[in-house]
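Before we start, here is the structure in question, set down as structure tokens.
For this view, one protein chain was removed and the others were kept in their places.
Then we have chain A:
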Amino acid sequence: MDEVLDEVVPTEDLKKYEKVYHEQLSSGNITQKAQFEYAWCLVRSKYSGDIRKGLILLEELFHTDKEESKRDYLYYLAIGNARIKEYNKALQYVRGFLQIEPGNHQVHDLEVVIKRRMEKEGLVGVALTGGIVLGIAGVVGLALALAKKK
């Protein structure tokens, strides 16, 4: 599952589907197919700006497309948010999905990976704060020691 979250779209693919989308945009008639294909490429980009753009397109599709397609949008909304480290949002989409399809292993696997990443990156945060606390304690300790000497 980590591989699915980390793989990056080939640039030529992103450009290809971007072109189709923009052609339709200028002609004023965007098909859901073109929008989805472009959005799917965007959320697999290495740039967070692209991913955010993809998320907007997916949200729009989620609200306008038919019921049976919604699972695909929820899934990629979760993937995109996880890729830009918006883990809480990603988990909200995961939970939304699992309400519709509680037994879906693909989405369960995604949930596990997101939680593991949160934990891992959360711990890094704690360790950093811990380091600062230790640093402060050190300074305080030194100050106390100096005060005692006096």
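Heads up, the rule we're going with is that a contact is a pair of C-beta atoms (placed from the backbone, for glycine too) under 8 Å apart; a residue touches a chain by one contact, two chains touch by 3 or more; residues count from 1.
We take it that contacts and distances are computed from a predicted model.
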item: Protein name (UniProt record) of the chain left out of view, among "Glutaminase", "NAD(P)-binding domain-containing protein", "Ras-related protein Rab-14" or "Serine/threonine-protein phosphatase"; value: "Ras-related protein Rab-14"
item: Touching the absent chain when the full complex is considered, from A:Tyr21, A:Phe36 or A:Tyr93; value: A:Phe36
item: From A:Pro10, A:Gly49 or A:Gly122, residue that would touch the chain that is not displayed; value: A:Pro10
item: Touch with the omitted chain, as defined above, among A:His63, A:His105 or A:Lys120; value: A:His105
item: Touching residues (missing chain, whole complex) on chain A; value: 1, 3-4, 9-10, 13, 17, 33, 36-37, 40-41, 69, 71-72, 75-76, 101, 103-106
